[in-house]
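Below is one structure; the comments refer to it alone.
For this view, one protein chain was removed and the others were kept in their places.
Note that the chains take the letters A and B in the order they are written out, and that residue 1 is the start of every chain.
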Amino acid sequence: MTQTSLFTADARTTKRNRAEKRFKAYGLTAISIGVFMLVYLLYTILSSGLGAFFQTRVTMDIPLVQEEIIKAEKGLLKTKAYKKIIANALYAELAEAGIETTMKEKELLGIISGRAPAELRSFVQENPDQIGTTVEFKLLAGSFIDGYMKGRVVRENAERSKNYSIAQLDLVDQMQKAGILKKGFNLAFITGNDASESSPEAAGFGPAILGSLAMMIVVAGCAVTLGVAASIFLEEFAPQNRFTDIIEVNISNLAAVPSIVFGILGLSVFINYLGPISGDDWIKNNSAFVGGMVLTLMTLPTVIIATRASLKAVPPSIRDAALGLGASKLQTVFHHVLPLAAPGILTGSIIGLAQALGESAPLLLIGLVLAQGASAPDSIAEFFAGPNTAMPAQIYQWSTRADPAFYERAWGGIIILLVFLLTMNILAVILRRRFERRW
Amino acid sequence: MTSKHDIDTQYNDNQTRDLDMNNIKISAKKVQVYYGDAHAIKDVDVEIQDKTVTAFIGPSGCGKSTFLRSLNRMNDTIDICRVEGEILLDNENIYDKRVDPVQLRAKVGMVFQKPNPFPKSIYDNIAYGPRIHGLAKNKAELDDIVEKSLRRGAIWNEVKDRLHAPGTGLSGGQQQRLCIARAIATEPEVLLMDEPCSALDPIATAQVEELIDELRSNYSVVIVTHSMQQAARVSQKTAFFHLGNLVEYGDTGQIFTNPQDSRTESYITGRIG
Partner (left out) sequence: MSLLNLLLLILVVAALGYFIGRSRALKSAKGDQAALHSRPHHYGWNVAIFASLPALLVMVAFVLLQALVVPNSVLKEISPELIESTGSRSLVMTQVQTISNGLEAAVENGLIAEENIATLDVQTADVRALIQEAGVVLGADVNAEMLESAKTLKDRVKKWSFIRNILIVVISLAGLIYAIIRTNKDFRARNVVENSIIALLVAAASIAIFTTIGIVLSMTFETLRFFELYPASQYFFGTQWAANFRGGSALGVLPLLWGTLYISLIALAVAVPIGLFAAIYLSEYASPLMRSVAKPTLEVLAGIPTIVYGLFALTTFGPFLLGLFGKGGALGVEWMADGRSVLTAGIVMGIMLIPFVSSLSDDIINSVPQAMRDGSYGLGATQSETVRQVILPAALPGVVGAILLAASRAIGETMIVVMGAGATAAIFYESPDRFINPFEIMTTITTRIVAQLTGDGAFNSPETLVAFALGLTLFCLTLMLNVYALYIVRKYQERYV
């Protein structure tokens, strides 16, 4: 090498250092892209989904006149008469607020959700003592009016749309000013039932949340029991032989099998094979039990891997101490090793549960989808054995419906799903922090 | 290159080099090294001569390896490590802001405790340094450098028929000589060796020691060793470190026969260590 001073970088070194900087920049760019995508995804979720938690409602006093109701119940199309009641009440409400309108009844009712007459009717049937009084109702606004309030529907498109008119939007503006029409928190989205394809404004996530809960109960019961039992055998009792090797290889392979394959397994084993033989609803139906079993098989490898790691972390000296006192091997494991490994097992199980909670593909295959507008099962037996649905399946259902207003519902559902997942993961982190033990 | 400062420096360099009758290659002044809060090297002053083998000896944890690693700024790769004081290589402070450690390490090569050939062929192991520093203009030149380095590393005869076999397939002693040859290939001026024989058997050790003795004619070699016999066999100068201090530095013969410091004497006679 030529005699040059160290204080001056030669041309080659300068070039190499530039390459170094470039390389480092690539790395930083890669991480930034990853983080940006995450932030963008979260932004999309929140900006598209928060709307589902707010809904436009029209507040009005409806006089429940006995004669009108009797007449309505006698009619062939009962809700049609209730429509009339609502329309009259709305005209009255507008007049009272000093809003003049020449709008026809049909167009006026377009502002209100198509479900409103049925809602009114069921209120009357449940509260017959209220007949004869005037009751304040907060009726859902129609999907497009709600979309207008949320900025999804714009005036410019009104002329081309069959679903809403400029006149309606003008009236809505006036009603909003008068305080008749308001956007408010929508508890019904979290607790309410799904609605039919034509009324996205009334669709709720309630049955899906309950269905997922039922499935998680099954998964928690089965996957944790089976996973812990299998891990105890493999970690504490298994001899080094072919059988054990086959199990180990199987577990690591199952962990990487696509989830949809578990769906096929569930479909053919439970619904097509065991169901007809047993004749039992809980196996035959698209029930939370079957869904839970499929998800159990899917999460089992995750639970087993986590449990084995935490069993391994318990030092052998603990086992020696117990065995030295004359405890049997099984007593040693159940009295000493397992309690010490419990926090790790719990953490692993929660992570496995979270994985199961977000899974959709296998559930679609075994048909864990309720009919449009169906309500949640109403008895404990039905809860586990009857047809059911789950959060991801419901989200997928909404995403396939024609009206884009359902996209907002789907994103809203995702927010709820992620809140559950986040809670579970935070719980797992807290458990790990709190009970982490260093030997 | 044309700035006044550079010309001055070069001028000074040449002047000092001419004046430097003792041929001092590296000179350390009041060097302190910290690992986080721990003070690993305290106030070390030492002058290392060109074309000489200098041995650093001392008990484990005395800081001799740490000091060696600060001579080519390998300590930079450890986040919590901090070096104070001056270390001059040919009268230039290697801890100066203008110094690029990459350029420095091409001049001050290093051989490590455990042989660490890259998982590549023998040829690629040797050619790695020349390639990244652009020392060869073409394939023929590179072949030349590889052969020359392997010859200087005293391993050419053993590997010339299998240059494209993986370097990891050699025996421990061969691997270490390969690593020495790899370090030589970048044409350094100083060669640092961190206990190069500690992972080798006695025969391989003898071969490496012989090699070190040959290297003396071209390079300034600094070797850290645990074995006092080895220090006595290969070095002309010896420095004794104890608890992060440089206790004594002098001609090897003098250190081993007539140590000035009582601690050196205790160590050499086996009472501490």
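Here, contacts are C-beta pairs under 8 Å (C-beta built on N, C-alpha and C of every residue); 3 or more make two chains touch, one makes a residue touch a chain.
Since the model is a prediction, treat every value here as computed from it, not as a measurement.
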item: Sole contact to the chain not displayed, among A:Thr8, A:Thr302 or A:Ser360; value: A:Ser360
item: Options B:Cys179, B:Met228, B:Leu246 or B:Ile268, residue touching the unrepresented chain; value: B:Cys179
item: Sites on chain A contacted by the missing partner chain, in the whole complex; value: 16-17, 19-20, 22-24, 26-31, 33-35, 37-38, 41, 44-45, 48, 225-227, 229-230, 232-234, 237-238, 246-247, 250-254, 256-262, 264-265, 267-269, 272-274, 276-280, 282-283, 297, 300-301, 304, 328-330, 354, 357-361, 364-365, 367, 392, 395-396, 399, 407, 410-411, 414, 417-418, 421, 425
item: Chain not shown, touching residues in chain B; value: 72, 74, 77, 79, 102-107, 109-112, 114, 116-120, 128-129, 132-133, 179, 182-183, 186
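Operating definition for what follows: only the chains that are shown with their structure count from here on.
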item: Distance between the centres, which are taken as Cα means, of chain B and chain A, whole angstrom; value: 64
item: Residue ranges of chain A in contact with chain B within the complex; value: 1, 5-10, 12-13, 16-17
item: Touching residues on chain B, where the partner in the complex is chain A; value: 1, 6, 9-10, 13, 89-90, 92, 94, 96, 98-100, 102-104, 106-107, 132-135, 186-187, 189
